[in-house]
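Below you will find the structure I want to go over with you.
What you see is the complex with one protein chain gone and the rest in place.
The block that comes next holds chain A.
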Amino acid sequence: MNSLLALAAGESPAIYLGWGDFVIQLGNFVVIIVMLVLFALALVLPFPAAKRRK
């Protein structure tokens, strides 16, 4: 837990992921995945019904 907090506070060296020549920082990778998930959910999730006016 402390290591996670230290990581979040920027006190530890960044974690890098690599596949062959492709290297990406973990934080950037997470943000890109979150964006893709949000985009997909926005297309499939139903939008809440509007409140009816009185």
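To be clear about the criterion, a contact is a pair of C-beta atoms (placed from the backbone, for glycine too) under 8 Å apart; a residue touches a chain by one contact, two chains touch by 3 or more; residues count from 1.
We adopt the following convention: contacts and distances are computed from a predicted model.
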Protein name (UniProt record) of the chain left out of view, among "Diketogulonate reductase-like aldo/keto reductase", "UDP-glucose 6-dehydrogenase", "XdhC family protein" or "Cytochrome bc1 complex cytochrome b subunit": "Cytochrome bc1 complex cytochrome b subunit"
On chain A, residues whose C-beta touches the chain left out of the figure: 10, 31, 34-35, 38-39, 41-43, 45, 47, 50-53
